[in-house]
Structure formats: C-alpha cells, structure tokens
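First the structure, which I've put down as structure tokens, then a few questions once you've had a look.
Of the protein chains in this complex, one is absent; all others appear in place.
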Amino acid sequence: MELGLTANDWLLAAPFLWLAGAGVLVLIWDAVRPQPLAEGIVSWIGLGLAAVACLPILEAVRTEPVEAFSGMLSVNVPVIVLAILCLGAAAFCGIVAWRSLLPYEGGRHTTAFWTLLLFSTFGMVLTLWANHMATLFLGVECLSLPLYVLVALRRDQSDSIEAGLKYFLLGAFASGFMAFGMAMVYAATGDMSPAAISAAAEGSSLGVFGVALLLIALLFKVAAVPFHLWVADVYQGAPTPVTALMATGTKAATVAALLRWAPGGELMGPQSWAMLGCLTLLIGNLTALNQSNLKRMLALSGVAHVGILLFAFAARAAAETAEATSQIGDTLGYYLVAYGLAATAAFGALELLERRVGHSESASLQGIARRQPLLAGVLCIALLSLAGFPLTAGFLAKYFVFVEMIRHGLSSWAVIGILLTLFGFAYYLKALVTLFMQEPPEERPSLWRPDWVATMALLVPTVLSVVFGVWPKAIQL
Amino acid sequence: METPWLWLIPLLPFLGTLLNALLHAGVLRRRQQERDLMAPAVAVPERLAGWIGTGAVALSFLVAVAAFLRLKALPVDERVLTATLAPWIQAGSLDLSWTLSIDPLNAAMMLVVTGVGALIHLYSIGYMHGDKGFCKYFSYLNLFVGMMLMLILSESLLGLFLGWEGVGLCSYLLIGFWYEDGEKADAARKAFIVNRIGDFGFLIGMFLLYWGGGGSLNMSDINAAASQGAFSEGLATLAGLCLFLGCCGKSAQIPLYVWLPDAMAGPTPVSALIHAATMVTSGIYLVARLGDFFAFAPGVLPVIACVGAATALFAATIGIAQRDIKKVLAYSTVSQLGYMFLGLGVGAFTGAVFHLITHAFFKALLFLGAGSVIHAMHHQQDMFKMGGLRDRIPITYKTMLIGAFALAGVPLFSGFFSKDLILFETATGHTSPWLLWLVGAGGAALTATYTGRLLALTFYGEARFDPQKTKVHESPRTMTLPLMVLAVLSIAGGLLGIPFIMHPLADWLDPVVGQATLEVRGEHHPAHGLEIALLLVGSAIAIGFLSFGLRHYRRSPEEQRSRADQATGLLRWLANAWFVDALYALLVTTPLKILAILSATVDVFFVDGTVNWVARRSRATGNDVRRMQSGGANDYALWFSLGAVVIVVGLLAGTR
Partner (left out) sequence: MATALFYLFGAGALFSAANVVFRRQAVPAAIWLVTCFFFLAGEFLLLGFPFLAAIQIMVYVGAIMVLFLFVIMLLDLQAHQPIQSQFRHSIGGALALVLVALAFVAASGGQALEAENQPAAPEISALVEALFTRYLLPFEVTSVVLVAAIVGALTLGRSPGGSDHPAKS
C-alpha cells in the first residue's frame, strides 16, 4: 500500500505537525521532568513555527486555492490569514495566562493548559482549512473538546465549572446536530465536500434537512440568535485569557467554516440571512445594554458582531458572480481580524485590570484610568474599535460590510444595521465613561503587581487595530 | 518621482508626540504616588522631553532639507516628489490615498515649518523650564508640527483638511495650556469656535469642488480641472468664497480675526510658532496651492484682495494703542497676514509666499524676543511698566531691534523687500490698484509707528518698574540662540528676492504659481521707473514713521501712559479694538443665546423627552431580553431547539 503523500500534503500538514508535536512534547516533558517555563517555551515555539509554516502556504495560494490530502483540506488567502490570527491568539492567551491562570493551585494545571491550548488551536486551523465533512467534524471537535476543559480550569470557582459544563452540554447537543446533518447530506448526495451542500440544497428534502442541521450546529458555534445563550455565561465564567482565545480564535474558525459550509442563496436567500443577522444584532445589543459586568457586556457585544457578520452572509447570498463572492469572503476575513484584534486587546486588558480590582464588575472598575492609564488606554482603543469608531480597524470592517450590502441591493437592511450599530455605541461609551470619567473608589491594599510582559503583548493587537484602521491593505502583506 | 522616505518628515514629530506623551504619563504617575499634584516635571523627564521634542523636529528638518535637495536636482518641470503610503478608502468613485507630495511651493513651506519649528522648540526648553506640564507641552508642540506637515504635504484636500483640523486642535490645546486660568480657557474656546465657522466654509467648499469638478480631491487635479474649464463659473466662485471663509478663520482675516489676539493667552513660544509663523499662514498656502483654481474662479481674488487690504489697515490701527506687548504683535500678525492676502488677491502669489517666509522669520523672532522680555520681567506684559531694558538684556534687545526693522520695512531688511514687492504688484494690479496701494501704504506707515512705539516703550528711557523688586536677567542660552539664528534669517531672508538683482524664490516657485500669475496679471510689463519710485516711497514711510514712533514715545512715556489710562476719544476706540468683540456680542452672541434658550426649551421638552423615552424603552426591552439569559442550560437548549425547528421548517418550506 502506498501512502503517496504529495508536496502539497506536506506543505499543508506542516502547521499541524508543529502544533501536535509541541503538544505531545509538552506531555512527555511533564512526564519526565515537570518544568512550567520549559513547557511554556515549547508551546510558544510550536505556535511560532506553525505560524511560520503558514507563510510558504500563503505564498503558494496567492494565485489560486491549494488542495491537499485528496481534497480533505483546501486553503485560500483569507483562511491562512485567519489561521495566523488563531495562532497569535493562542500565543497571546498563554502570555496573559502566565501570571494568573497557570500559577493557580501550585501550577498543577500547567501541562494540561498548554496541551489543551495547542490541541484547540490545532482544531481551529483544521476547522478553517477543512474541505471535507469528516475533517470539518474532527476540526470542530478538536477545537471544542479542549476548550470545554480550559473553560472549567478554575476548579476553585463555581462560575468556571458551571460555564464549562454548560458549554459542554450544549456543545455536545450541537455536535449531534452536526453529525446527523452530515449523515443526511451524504445520504442524499453521496458526497461530503462543500459542493455537496449546494447539491443537497437543490435536491431532495432529505438533503435540505441535513443542510439545515449542519447550519444549526454551525450557527451555535458562531453564537447566532437564538443559539447564542451560552455565550454570556461561558465567556464570563471562563478564565479571561481563555475568553480572549474563544472570542478571537473560535469565532474566526467557526465563522470561516460557516462561510464554506452554509447554504448559499439558492436555499437561504439574502432576506433570511439579513433577518437572522438583524435579530442577532438587535438581541445582542439589547442584552449587552444593561450588563453591570464588563466581561459579560463584551461577550454579548460579540453576539452583536456576529449579527453584522451575518449581514455579510446576506450580501454573499445576493452576490451573483464568483468574483463578488470571493470579495465578500475577503470582507469577512477583514472583519474577523479586526474583531479578533480588538477582542483580544479588550479581554486581555480586562484580565490585567481584573487582577488589580479582583473582578470585572463595572462598579469596581470606576475611574481605573487614573491608576492604570496604559491598560485603560488599551481598553479604550479596543472598545472604540469594537464600537466601530473611525480610524480603527473596527470602523473599516463595519464600513466594508455595509458597502457590500448596499452594492448587492440590501440598502434598507444596511440602514437598519447602521442604526443598530449606532445604538450599540451606547454601551461601549458607557463603559468608557465608567473607566475614564468617574471617581475611583477607595482601593484596598492587595498583592497586585504589574505584569509588564502581558502589558507589552497587549500593545500588539492594540497597535494593529489602529494600523489596519488607517491602512487596511496591510493585512494582505 | 516616488520617494517613500518623505513619510519620515511628518512621522518624526508624531513619534516625538508619542514619546513625550509617555513621559507625561510617567510624570503623572510619579506625582500621584507622591500625592503632590502640582510638582513640576522632575529634572530628568524634563530634560529628556525637551530634547526629544526638539530633536524630532530637527531631524524632520534635516529630512526636509534632503527632500529639498532631491527636488532641486530634478529638472524644473518635473519637480514633484510623491510618497503614496497606501490607498486608504476606496469606495465607489471616491478614491482617497494617503499621498504626500512635495512641489516647490510646499517644499518652501516645509522648510520654514520644520526649521523655525525646531528653533522654537529649542527656545521652549528654556522658556517652559519648571512648568508642571512640561512633557505635555512638548507632546502637544510635536503634535502640532506633525499636523502642520500633514496639512502642507498632503496631496489630497481631505488630507489637508485632516491636518487643518489637527493644527486647530493643537492650537486649542496650547492656547488653553494653562487652563486653570478661566480667561485662558475661554480664549481657547473662542479660538476653537471661531475656527469652526471657517471650517464649515472649508468643508462646503471642498464638497462643491468634489461634485462640481472631476470628482477628485487631489489638488493637482483640481488645478488641472480649473485650467481646462471643467468648473462652471458660478460654482467656482461659490466654492472659492467658501474656501476663503475657511482661510479667514484659520488666517485671522476680517471678520473672523477676533480669536487671534485672545490666542496670546498661550505660552509665548506657541504664539510664535502657531499664531505667527506657521498655522495662521496655512490660509495663504491653501490659496497659493490652489492658485490655478482661484485664478479661474471669477470675482474671488478681488474679494480676497479687498479683505486683505482692509485687515492690514484695520488691525494696524488697533495695534497702535495696545499696552500688552504680545497684543501689539498679535494685531501686527493679523495686519501682516492681511498683506499676504492682498498679494494673493492681486495675483502676486510669489510676493505673498515671499512675505509669508520673511514674516515667519521676523515675527517669530519678535515673539520670541517678547517672550524673552516677559521671561526677564517675571511675566509682566504691560509695556508701560517696562522701559530701559536695553542694557539689561542686550542680546534680546539687539535681536529684537533687527526683527522690528524687518517688520517696519526698513531698507535692506527682509520685510522691506517682501512688503514692497506686494505693494508694487498691488499698484500694477487690475483691482482698483491705487486705492488698494494707498490702504496698504497707510497700513505700512502705522506698522512702522507701532513698531517704533514698541521699541521705545520696552527698551528705551527710564525703567518704569522697581529694579530692586524685579530682578531683570538675560535669558538662558537655549533661548538666546534661536533669537540670534532668527535675527540672521530676518536679515538674510531678503536675498530670496531683491528687485532688479536676484529673485531665486520667484524662479523656484514658477512651476507652481507661474501659470496662475500669468492668468491673473497677464503678460509682464516691466515698469522700472515705477518700481524704483515705490521702493523709495516705501523706504521713506518705513524710516520716517519708525523714527516718529521711537521719538514720540521715548520722549513722553509717562504722558502717554496717563493718556492710555484715561483712554478717551479715538484712543479708547483703538485700545478696545474698535469694540468689535462687543459688536459681535451684540449682533451674534446675544441672538444666538436667545436662540439657544429657545432651542434648549424645545430640546428639553421634545427631543430629550423622545430620546429619554427611547432610552428607557430600550433599557426595559433589554431587561426583558435579558430574561432569556436565565442561566439554566435546559432553557438554553429549549431556545436552541426552538430555533432549530424554525430553521428546519423555514428551509424545508423554502424548497417547496
């Protein structure tokens, strides 16, 4: 029997090999001679090498998409950029967790943390690149399983355990939908590639049913209304570095998967997508409006962002030429990068502030800008980018989506979207007022000390948010 | 020619801003830790901030010089350097690029801004020593230089507008730098609001140009479109007047000049840099840069000429009765800007830019000198309480003397050549030449008089203060060095254009404004006799009135002082700036206030009511929606199933 791996196979396998290799190495290291720092460094190197391994792929796909493993994987430019984003988010998660999550309980979760982080990232990249339902399913599982545990890693906090359990239960529920849907699509078409989706959508009702189930599962993963309810509890309960990873990496991976696997205009028209987006945006904004906890507010604002992403799907459903479709793909990619950078910066800054005041309730973060001007500044830029303030990447991202909508004849939905977005400014500005314009409460003495490494790391997404905001082409460099 | 490193020119000051802002944050932190909010910036950050700020601008100057040399090496008709960073926004037909371009005109501006800017930064190190906002000050000042360079170097009108607003912001921040003083904060606000009126005009003008022209905001495109007659005449006139309104705001012309005298509330180096040498000249720069367009727009240039001439004379009359040394210079600035607009209006683009450059030198020198005097007198600004400073601060005295001669237009000093070029071109222009010349010459006479008055009251005669109490001392080296350099420039600046002998500036600018000049003034007819006659008249006016002012006020300062204290008749009108502020208060502010009260009522009852209702409703709805978020995983699964059924049914129904 001949394995027959081609050059492309090895090219695309490289990032996976680095990630899995680093994960296994961490496990072995722990078995032989436990040493937290070494495990961290191995993991960071693994993430770094995986990112480096993405670069030759990026060069290779400049002209046309590349397939590998007899069609199991297929990559184009946006998914590679998003893969690099996921790898960056994972590295960032490790840096921020280094001083808070890892030392807890004497650091006995260090190995688990790094292994799960690496495997989850593995799953994200696989989800992004999957071109076959088997790979997609494994990717989504490989992404989710470690996250369930990472979310519940703070065993001393009931919030964390509860969040992990909820995420697990609902996630398993959704996985059932996904597997069942895939089976039905296969039964109807005999194919498991993305082409099967459109074939099934046009064929029998069995195929349509399967497509619907797959769509539901993916909508759950991206947290669209009404499948979004887990988000608030899970994001809030999870350790904040993990939340940052979920907001950036999971979001990017699953939205990109949705782009590849969701039914197109023939089954689900632009109006339906826009309606779904509008509902998600509206409910996300409404729920975020009255939150007294900043982390929960950010989690729900993430739901609102999914609403705008779904608007881009509406534009895609209305697009007629392949060129227009691929351009919307680029727009979505840009949006995900912009959102990911801002969310990483926001959750990261929140984590560092939390360490000082103890938790993320708005009341205790009042006037924190006086004490932590740099972190508050980072949070400010991140919030402005999330809100869509001009000169940030968030603004251009929203702008591009609305332009695509108007270009494809969805002007009235675009107007609704813009109004709802403006409505969303309310809670971002409220948060900024809390941070900057209120008198800080008396501070109790604490053992807090600044974490300069994490603070410097925070500046990277923050600066990029601004750079991509004034210079969007830079993303494609 | 594509020259990417041009970006360094504005980037370096921005970098300085960033570093100084970080230093300021550090100082604030230290202060908070020591619970001493009023402590001055500690020595180390202060020294560091000063040199970072100065160094950033000085480096930028060096890059600017390199760019200038590169530009000079090119053949005359290809003298444009560009640096396109990246397409910024491309939406439909709107294509905005971050492009810097350097042509001979803005190369000259760039050198003035960075060069004079660097000197003023250096000066500020001494002047601001010990101020508690030292690092913040340098951060703002760097930001200003960066924004000014964006304004000058942008190829697109939108980029220029960005810089235009940016320098306005910096001006606001720096006028109100000592914002604890309510009056100074008010002055900052006044500058900001008056400039908004102008900016409104600018914006409208910009949109008119975009819609009416080829759909481009690039200034070279607009000029090209104007030369090809792409604009309709009415639209061009309207757009030109709107843009000029913007220039009136920024460059302090009638009727929007009122903010500039009040802007003297800021630190003196700021007055020198922003409110004399650079920012206020951006209106002149804009008109010159869009020269082809303004030459085409019918009726706009005569308006500019008249407004300029009126401002030149009007502000000079006020300057003659001011007691505050900075106010004299402020009105003098307004007046000199009027000359520049007069020059633009009669088509003497080169003359206007020439005067802009020499004025930047000598007025910066005078302001810095005044700053040095104020520094020496421990923040006394009233000239009637000075006197006899000549021997006490010799370097300041000598350099200021040179600046004053240049301002008054004494022959062979730079101001003489530039001002007389403008007056000569006015006398040979198309728009009622002799009337405008008369107004200009009258203004020149007044200028010489108040310059003499300033010198006499400040430096000559007996000291009108108690030398025991007020220890007068010469300023430190960081302050006197810029004075000396600027003094040299105030003399040597004249070499840019000496009648009959050399005119390097005119040759240099010809590729940019030559076409427009030709358009307005027609073929050049040499009139040597007239030119010589006017030069002689100008010299006579300058020397005569300067010596009149010097002698009159030197002889009887006490008498003048009592007259100024009583301030009757004409003097009262002059000292109070013709009561224009009161007139504005009556005509503009009061009706606005009434309107504001009316609309506030409407606002409270209707608008606020509606807004509050919407806010309340959305909060309530938010609370309702939040109830979905019960926290029970079972409930979440229930919603999940509900959504799943809806989607499945929807999709199945869709295919039927």
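In order of appearance the chains are A and B, and numbering begins at 1 in each one.
Rule of thumb we're sticking to: a residue touches a chain if its C-beta (ideal position, glycine included) is under 8 Å from a C-beta of that chain, and two chains touch if they have at least 3 such contacts.
Computed from a predicted model, the values in this text were never measured in an experiment.
Visitor: Looking beyond the chains shown, say which of A:Leu25, A:Leu128 or A:Ala152 touches the absent one.
Guide: Of these options, the touching residue for the absent chain is A:Ala152.
Visitor: Of A:Val208, A:Leu300, A:Leu365 or A:Leu435, which residue touches the hidden chain?
Guide: Of the candidates A:Val208, A:Leu300, A:Leu365 or A:Leu435, A:Val208 is in touch with the missing chain.
Visitor: Would you indicate which residue among B:Gln32, B:Gln228, B:Gln566 or B:Ser641 is in contact with the undisplayed chain?
Guide: With B:Gln32, B:Gln228, B:Gln566 or B:Ser641 as choices, the missing chain is touched by B:Ser641.
Visitor: Across the whole complex, list the residues on subunit A that are touched by the chain not included here.
Guide: Touching the missing chain: residues 1-5, 13, 16, 20, 23-24, 27, 33-34, 36, 69-70, 72-73, 105-112, 115-116, 119-120, 122-123, 126, 132, 134-135, 138-139, 141-142, 145-146, 148-149, 152-153, 155-156, 161, 164-165, 168, 184, 186-190, 203-209.
Visitor: Take the complete complex as the reference. Which residues in subunit B touch the chain that isn't displayed?
Guide: With respect to the unshown chain, the touching residues of subunit B are 634-635, 637-638, 641-642, 644-645, 648-649, 652.
Here is the rule we go by: only the chains that are shown with their structure count from here on.
Visitor: Just curious, how far off is subunit B from subunit A if you go by their C-alpha centres, in Å?
Guide: 47
Visitor: Quick one: which bits of subunit A touch subunit B in the complex? Just the residue numbers, please.
Guide: 165-166, 169-170, 173-174, 177, 201, 205, 208-209, 211-213, 215-216, 219-220, 225-227, 229-230, 232-233, 263, 267-269, 272, 283, 286-290, 370, 373-374, 396, 399, 403, 423, 426, 470-474
Visitor: Within the complex, which stretch of subunit B touches subunit A?
Guide: Spelled out, the residues of subunit B in touch with subunit A are 25, 28-29, 32, 85-89, 91, 98, 615, 618-619, 621-623, 625-626, 628-629, 631, 633, 635-637, 639-640, 642-644, 647-648, 650-652, 654-655.
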